[in-house]
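Below is one structure, written out as C-alpha cells, with a few remarks after it.
Only one protein chain is missing; all other protein chains are in place.
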Amino acid sequence: MTASAAAGLRTGRIVVVGASLAGLRAAEALRDEGFTGELTLIGAEPHAPYDRPPLSKGVLSGRLNCDHIVLPRVRNIDARWLLGTPATGLDVPGRRVELADGRGVAYDRLLIATGTRARPWPVQTGGRLDGVHVLRTREDAERLRGALVAGPSRVLVIGAGFTGGEVTSSCRELGLAVTVTQRSATPLASALGGVIGRAAADWYREAGVDLRPHTTVRTLEGHPSGRLRRAVLSDGTTVDAEVAVVATGALANTEWLAGSGLAADHRGVVSDAGCRALTADGRPVEDVFVAGDVARWPHPRYPGQLMRLDHWDNAVAQAHTAAHNITHGPGEQLVHRPLPAFWSQQFGRYLKSIGVPALADQVVVTQGSLDRRQFVATYGLHGRLVGAVAVDSPRVLDGYAALVEAGAPFPPVLGATDGPAHLDPVDAAFPGRAAGSTPDHALSAPAPTAHR
Amino acid sequence: MITQPPPPPLRLVVDLNRCQSYGQCVYAAPTVFRFHGEESLEYDYTPDAGVRREVARAAAACPVQAITLGGATEPAPTASGDDR
Partner (left out) sequence: MTTATTPSATDLFARALRYENRADPYPHYARMLRHPVARMDDGSWLISGYQEIRQLLHDPRSSADRLDPQNKAPKAARSLLLQDPPRHDQLRRVVTQEFIPRIMGMRDHLGELVARLLDAHTGTGPGQLDVVADLAYPLPVTVICELLGVPREDEPLFGSLARRLTRGLDPVDTQTEEELRELDEARGELINYLEGLITQRRTSPGDDLLSGLMFHPDPDQVMDPIQLRVTLGLLLIAGHETTVNLIANGTLALLRNPDVLARLRTDPDLATPLVEEVLRYDPPVQMSGRSALADIDIAGTTIPKGSRIRLMLAAGNRDANRFADPDLFVPDRRDNAHLGFGGGIHYCIGATLARAEAQIALAAIARRLQSPRLVTDPPPYRENAILRGPEHLVVAFERLAPDSAPAA
C-alpha cells in the first residue's frame, strides 16, 4: 500500500461503541498504534470504565467499594467520551451511529465493543419482584450488596456457574444462608464438566451451602407488596428467600444493531478472524470491527465453529488485535488466535483455566487430587490435550499452556511427582452429551454463566 | 474560577490470568495487596496516594508483570462531561 494510504489509516474519525474494558484498551491501543485522528468513545453506562470481576467478590463482601474499581487508564488518549448515552442504531453505508438522545455520530471506522448483559429472569415467572437481582453492573452490585447487608434470612442463587459460585461464596462470607439451584448434576458443569464439578460441589457443601443439583426454578413468587417471598422449584419443593440472584448467563448487547445488516443476534456480532464485522450474508465490512465479549469469530485453532469468549484477557487481547488491524493495511493484518484463559475466585480458591475444557470428551487429574485443596486437571478431545484447569496451583499452569498450545497427546505423559502413578482418563461428563460423544457447539452455545 | 486540578488518583489493576500468586506485591505493599485464601489475590484498585512508592515497588517486583498502573494525566471521563 502507498504511504498516503497508510497515513490515511492513522487519521480520520474512529468511533468506539462500548466504554468498558475492551473499548478503553482499544482506544489506548489505537493511540499506541499511531492513530492521530478524532477518537470518540460511546458508553451506555454513566461511569468511567471499571473492572467487573470484583463485583461478585470483593464488592459484595464489602471489602471493595464501587468507586474504587475504576480501571486505570494507561495513557492519555485525547478522546471525546459520550458516557450514559447508549447507541441505538447503526447506519453502515452512511457510517453513522445513532444515540439514545437523538444525536448521531459519524465515523470513518467503527469498533463495536458493547459487551454482554446478564440474562434477566422472565417477567411472567417473577422477574419484576422486589428482591430479584442480576449482577453485571456497578448498580447491580450496589443494589445486591444493599440487599445482602439488610440480612435476609436466605438468599437463593439460580445457577452454579462461575458468577453463581462467586456470589454464593460472598454470601457465605457474610454469614448468609444460601440455597443454590443448578440444572446439571454439579456446579460449573457446562464449563468444566461433571468430574471437576463434583469437586466444586464439595466446596459448596463444606461452605454450608444448600446445593440443589438437577433442579431449576419454576417460578418466583411474591408477597402482595411485590417483595420476593419464595421460589417454586422443578421438583415441586419451595424455598423461602428474600433475595434471589439470577446467574443464568449473558446476552450480547446487539439490539442496537438491528437492521444494520451485520450478522448480530443475542449470541454476539460475527466477525472474521481479523476482527472485521461480517454482514448477515457473510461478507466482511471493511470499516467495522468487533472486540470483547460481544465478538464471535472463527478462531483458527477451533475450526468449524464461532467462538465467543467473555474473558477478561480476551477483551484486552482482542482490543489490541482490532486496534492494530484498524490502523494497518491489508498486508499487515493480524489474526486473533489467543489461547483462551480465565480465572475465578470462589470459596477461598483460585481456579484458573487455559484452553477450552468444554470441548473435551475426557478428563484426568495430573497433579494433586480432587479431594485435596490443590489439583490440576487436563482435558482431552480425540487424544489431544485441549485444556487444563488448576485449582490453587497457579504456578504450574504455564507449563500446561505450552502443551495445549502444541496440541500435545492426551492423556499427557508428564511423570509429575505429585500426580498419580498411572493416568486413567474418564468421561468429562459435560451435561447434555452422551458419554464419550463429541461436542457439537461447545463454543457457540451461550454459556450458562458468562464469566468476566 | 480556575483551580489547579488535583493529581490523578493512584489506580491499578491486576491481570489475574497472568498472576501466579508469587506474593511479591503483598510483601511490597501489604496495605494494598493481600491473599484471600491461600492463593487468591485481592487488592485495592485505588489506594491512598501515600502508598504510591510501595505500589510502584509492587508493580516492578511482579515476576509476571501482571500489575498495570494508571499512566494517564487527562481527567477521568464523566457522563455529564466532555462533550466538546
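Per-chain residue numbering starts at 1, and chain names A and B are given in the order in which the chains are listed.
To be clear about the criterion, a residue touches a chain if its C-beta (ideal position, glycine included) is under 8 Å from a C-beta of that chain, and two chains touch if they have at least 3 such contacts.
Bear in mind that the values here come from a model prediction, so they are computed numbers and not experimental data.
Student: Which listed residue (A:Pro86, A:Pro213, A:Gly348 or A:Gly419) would be found touching the missing chain in the intact complex?
Tutor: The missing chain is touched by A:Gly419.
Student: Extract the touching residues of chain B with respect to the undisplayed chain.
Tutor: Residues 22-24, 27-28, 30, 53, 56-57, 60-65 of chain B touch the chain absent from view.
Student: Name, in rising order, the residues on chain A that touch the hidden chain in the full complex.
Tutor: Interface residues of chain A facing the absent chain: 366-368, 374, 376, 395-400, 402, 406, 408, 413-419.
Here is the rule we use: only the chains that are shown with their structure count from here on.
Student: Would you pull the chain B residues touching chain A in the complex into a rising list?
Tutor: On the chain B side, the touching residues are 11-13, 15-22, 36-42, 44-46, 68-74, 76-79, 81-84.
Student: Okay, in this complex, where on chain A does chain B touch?
Tutor: Chain A reaches chain B through residues 19, 41, 46-48, 51, 53-54, 57-58, 63-64, 67-84, 311-313, 316, 341-343, 345, 347-350, 352, 373, 392-395, 397-398.
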